[in-house]
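What you see is the complex with one protein chain gone and the rest in place.
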Amino acid sequence: MTPLLTVENLRVSFPTRTGMVEAVRGVNFTLGRERLGIVGESGSGKSQTGRAIMGLTPKHANITADRLAFGEADLLKMQASERRRLRGKKIAMILQDPKYSLNPVMPIGRQIMETLKTHEKVSRSEAKARALAMLEAVQIRDPERVFNLYPHEVSGGMGQRIMIAMMLVCGPELLIADEPTSALDVTVQLEVLAILDKLVVERGMGLVFISHDLRLVSSFCDRVLVMYAGRVVEELAASRLSEAQHPYTRGLLNCLPKIEGDRHPLPVLERQAEWKL
Amino acid sequence: MALMETKIEARRSGARASALIFSLLRFLLTVVTTYLGLLAVTFFIGRVVPIDPALAIVGDRAPAHVVERVREELGLNLPLYEQFVIYIRQALTGDFGTSVLTTNPVMTDIRRVFPATIELATVGTLIGAFFGVPLGVLAAVKRGSFADQIVRIIGLIGYSVPIFWLGLLALVLFYAKLKWVAYPGRVDIVYEYSFTPVTGFFLLDSAMQRQWDVFRDVFRHIILPGALLGYFSLAYISRMTRSFMLNELSQEYIVAARAKGLSETRIIWFHALRNAAVPLITVIALSYAGLLEGSVLTETIFSWPGLGLYITNSLQNADMNAVLGGTIIIGSVFIAINILSDVLYRILDPRTRSR
Amino acid sequence: MTANDMTAKPTLRQWLLSDRPQSRRQARLGRLYVIWRQFSANRLAVLGLGIIIALLLVAVFADVLAPHSPIQGDLRGARLLPPGSGGYLLGTDDQGRDILSRLIHGSRLTLFVVVLVAIIAAPIGLIVGTVSGYAGGWVDGVLMRTTDIFLAFPKLVLALALVAALGPGIENAVLAIAITSWPPYARIARAETMTFRNSDYISAVRLMGASPMRIVFFHIMPLCISSLIVRVTLDMAGIILTAAGLGFLGLGAQPPLPEWGAMIASGRRFILDQWWVAGMPGFAILVVSLGFNLLGDGLRDALDPKEAGQ
Amino acid sequence: VTPADTLVEGFAFDDIITLDPGEAFELSTAEVTANTYSKLVNLDMNDTSKVVGELADSWTISDDGLTYTFKLKPGLKFASGNPITAEDVAFSFERAVKLDKSPAFLLTQFGLTGDNITEKAKAADETTFVLTVDKAYAPSFVLNVLTSTVASVVDKKLVMENAKPVTPTDEYKYDTDFGNEYLKTGYAGSGPFKIREWRANEVVVLERNDNFFGEKPKLARVIYRHMKESSGQRLALENGDIDVARNLEPGDLDAVTKKEGIATTSAPKGTLYYFSLNQKNEKLAKPEVIEAFKYLVDYDAIGETLIKGIGSIHQTFLPAGQLGALEDKPYKLDVAKAKELLAKAGLADGFTVTMDVRNNQPVTGIAENVQQTLAQAGIKLEIIPGDGKQTLTKYRARQHDIYIGQWGSDYFDPNSNAETFTFNPDNSDEGKNKTLAWRNAWDPKDLTVKTQAALLEKDSAKRAAIYEDLQKQVLATGPFVMLFQQIEVAGYSDKLKGFKLGPSFDTNFVYTVSKD
Partner (left out) sequence: MTASALSIRNMVVTFDEFRALDTVSLEIPVGESFGIVGESGSGKSTLLRAVAGLNRFESGSLEVNGRAYSGWRRDHEFYRTVQMVFQDPYGSLHPRQTVDRLLLEPLAIHGFTDTEVRIERALDEVGLGSGFRFRFSHQLSGGQRQRIAIARALILEPKILLLDEPTSALDASIQAEILNLLEQARRDRGLTFVMVSHDLAVISHMCERLAVMKSGKVVETLSVEQLRRHDVATDYTRKLMVASEGFVRHEA
């Protein structure tokens, strides 16, 4: 069976005044109908990897890959319009901050319906019904009311649920979530994750979950990729986190304070130059 | 979770009622103080001007004793503060005195000439917005491209060229040489007495009365000054549009819209522009207000019988009542337009609605 | 020499662009250099700068450059000559004066006006705006009401009325324009101050015990200055145009001063047959204000990275 | 294109402030009034030294020269349809004197006052009007004054119907405004045209008066369209949007002359352009300096360029055409001579003075040129431009150094100019007669007396001699540098027939015009 997503030697680079900056330097992985976590420190290229898959990289950037395929379809070779039709329909992406990711001047319901209407021929009433159903699915209590609200009128947690509803309303097969909860309160964070988890399980989607929180990723995903300076330095099953080999991963695990722990000072990560190679 | 949300709601609506009253009071205060300030400054200017207002009434060749008598009639011999009180009292009732130049009450004159200015400024703004917004959007979308440079240069020239100079050149070219447009004034003398304006906006009036030949003629008169003003407002509007669009296009919700699979056209013209429209309204309103005033020079060149010309003429004839009345009216319109743009802003931007 | 240059150049550049400057001077120069690089990448902006420098040079060396007297003309012999004839490169005006020489000498007046207005209006606007934005409360209320009153005035009309009151003349025109042009600066400075006022870095300075005066002058003003410079540069064009407009209406510079706006006004009568009399000064105004606009536009891109994008 | 039954004139009439003939004293208004009101007498268009009857059929002057008796033509009617009677004439005089507006002095100089006017100007019967003056003035003087527009006859019935009651005060003792407010924009006359509308700085519209007693105008309507700029008038004229351009400057005049389908006409007017030296300024008060200034104007160059076609060089204070006017032109640009004179005055190194200039042409151009020629003699002239009211305010307050401006005769009689240039009985700041001599603080000494004497001289030749003498004196020593006499020009479409300019503004008649 072909995997849902195949990434081979993906590279993303940006021209800047001081030369080319390689944000992603040869990332390889495949994804089935599973939950894949990507962790790594800030600037390690997690988001750019996700965006490259979606085709949301800024225009001036360079993307190359030996293979970047969604099922059988080669994403890099297809036409822009074809790729657009995939976006939101088959592949969807949730962004980090709901406050900035929703159009501030458009009611929430219309934003959800817009996704539907772009990809499917549906009547207004049907679109509305499905949008409401979706809002319900992400556990929004009063969908009818929320439907007509504007983004600034809802809390962060609700906003993130709406983002999820908006992206999942067409029933994509692959969902990329780029730090979907880091803007939220710890307590709310878990509720949102629970919803996401439920939807993945129920709909059998593939999920790429990007985060910098190693502990969160390992408790939520099946498999974890650890990125460092644009490369995947380690890939492991979530359950075997403690067996991580790479010194970076180990360092990362180590330096987190624990409620129970009492290590003073905390061990810190000594970055080695050879990790970058 | 739900508890928190309802709390936020409750807090908001509670604050809303008092905030409304507060902002209303504040707003009234602003208008009143601004207006009083306007009056004070105009009064001051009126008294400081080294022109004897009495001269304006009696004309150049009047004998001395007539001038003296008129000075007393005008109350110019009263102490300054008494004059000021009288001035304020009259102005607040909309009485700016009588124009010595036209012998009409200043308000009557303004009511007659102002529509001409408004019509001209409106045409100018419409032209400016109609071309300026798309150009600005184009420049922002194709930023750094050749098209962007062209739009930028068009805009910059608009900012740099003396309007009275360009107006003169345009008049020579389009009226004298090519004979494409009509001049001077608002309508040909032929129609002056067959056409009775109702609203004072000639385009509107002639269209409503289905006098299409008049409409055509009015159009031929207004198009050149209108286009000229339109160019200036275009320069401003296109630049601001570009900058607002750049700002919107770099927002995350644009990325989100792309992630939804929307077409670029829809993203640009619907999502981004709809957001850019919020500040753009203020810009267009300001440019409109600017044109109302900026028409002073244009009206001079095109003999356009509007407020600008009225004020300049009055100024040259020491008709201070008319000058100050006109100034106050333009000032009031400025205030009104600002308020209006504020209201529009609130309507367009849902974020400000609940405040 | 050349070899020395070859090696010195890259090191100077590197020194300027260094991520870890070693002295205050290097840091400051480095920042300026970055701005300059941003700026000079914009060809139009450099063109603008070139125009302004040319204007400066022309103004300084006017006496040397002008081929004729800007004031004494030959009414009988050389009135309204077309460009090129009789040794008059840009023709002569209705007093038989050489238009080129008048334009050259007029550049001084143009500079005089813009510089004076800028140094009167910008500081007033900056102080009013930052103080009002930072202080808030009734101070803000009073200052902003005042600003609103001036803003509510039709600018040109107010200037006209003021000049009428003060008497015509270039100094009074400058004063009138200055009085009418500070409010927008105050508004900008205030708006910017409001965004900085509650920022953490200003809070941090407050927490060090800095007095409000110190905060406004040393911490807030420098932040407002770059957008103010941009705005003032862009406004220079507007100032030139307003001054010309006053000149055009006969309220600016007095004859025989070769003020460009006044030159258009007196040349206007000949626009149909002797286009150059009004055409040349109009063109000069266009070029110079375009120069200021290009410069300001480039400065905005260079100083305000948000406007410029990446 | 202008309508066939309508004459459209492009005309700068921004000086109009009222249309009431009892109040108006402006040049443009004079033209409007002249075409819309009738007077007892008028200038003879063919010989301006003569006066002919208009409403008056005939008149007699008593032997003591004090009583003028006018007999009206029969069957006259106002535009309103009311008959014109001697009562109306008397009323017109009465209201002008009682209103006491700017032009009232023209009548009051004959000893008419608000208290005695009903006696001195009265209707003897339906068609006989009797005017009594206080001295035996030269009849030509009295009759010339009566041709001015203040003597226009208004429709008493109509006016009084529209009069507003006022509360009498110390200054104004009457309980009615004599229809002043109504007539500011209204009309109550009997001329060939009636006034339909006046919008300040926009338009004046005249319509044919079907009740006119004389020959009816051929055109149904005359529209004066306010156009300030010469170039704009020329453009509109060339494009056929107006029929007549009234304020063409030399360059534009030249251009339209060459244009096919456009004709031009001109007429010398009684308006003189001059600059005057305030005698309060010590330097300017020196006789040598005064003379030097007269040598520091390049009359010829100015005549050939700046005022070409619109003015002729003229150095005496009486305009050509008036009784006794001299055509002497002794002065030419002579810098050497001027320098010599200045040296004699002890001002060899020159000095700085200001000149108040109203910013319109050709005055500004001339001022600039004078600035250049003065500079050649070391005199630095600073020009202070201002609009008319501004410079005039200063001039009337005697605060100027040099004032450049124009003077138009108030009525077609040499006394008008003589009085202002050579009459100044009280040169103190409180002086009542604010003549031009007074404004420049010039004490003309015995000229004042001579001016008054000329007024009572019945013999025209002797009277002329006095004026010639006055002119010579002013030419030699007066602080007035006379520049030129205005020639009014107009460019007009050659479709017009019978378009002519008169010798004064109140003789620019349009009722003779017809169109092809």
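Per-chain numbering from 1; labels A, B, C and D assigned in written order.
One rule holds in what follows: contacts are C-beta pairs under 8 Å (C-beta built on N, C-alpha and C of every residue); 3 or more make two chains touch, one makes a residue touch a chain.
What you see is a predicted model; the values in this text were computed from it and never measured.
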Which of A:Thr6, A:Thr49, A:Gln96 or A:Gln189 sits in contact with the chain that's absent?
A:Gln189
From the listed residues C:Ala41, C:Leu89, C:Ala165 or C:Val205, report the one that touches the chain absent from this view.
C:Val205
Contact with the hidden chain only, please: which chain A residues?
41-42, 156, 185-190, 193-194, 197, 212-216, 218-220, 251-252, 255-261, 264-269
Where chain C meets the left-out chain, the residues are 19-24, 26-27, 31, 199-201, 203-210, 214, 218-219, 222-223
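The rule is short, and it goes like this: only the chains that are shown with their structure count from here on.
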Name whichever of C-D and B-C has more C-beta pairs touching across its two chains.
B-C
Centre to centre, using CA atoms, which chain is the farthest one from chain D?
A
Between chain A and chain B, centroid-to-centroid distance (C-alpha), Å:
50
Multi-chain contacts in chain A, i.e. residues touching at least two other chains, fall at none
Residues of chain B touching at least two other chains
50-51, 172, 176, 315
Name, in rising order, each residue of chain B that touches chain D in their complex.
50-52, 55-67, 69, 72-73, 99-104, 109, 112, 171-172, 175-176, 179, 182-185, 188-190, 192-193, 303, 305, 309-310, 313, 315-318
State the interface residues of chain B toward chain C in the complex, per the touch definition above.
30, 33-34, 37-38, 41-42, 45, 48-51, 143, 149, 152-153, 156-157, 159-166, 168-169, 172, 176, 243, 246-247, 250, 292-294, 296-297, 300, 311-312, 315, 323, 326-327, 330-332, 334-335
For a test of understanding, state which residues of chain D touch chain C in their complex under the given definition.
229-231, 234-235, 249, 251-252, 255, 298, 300-302, 304-306, 359, 361, 364-365, 367-369, 371-372, 375, 382-387, 390
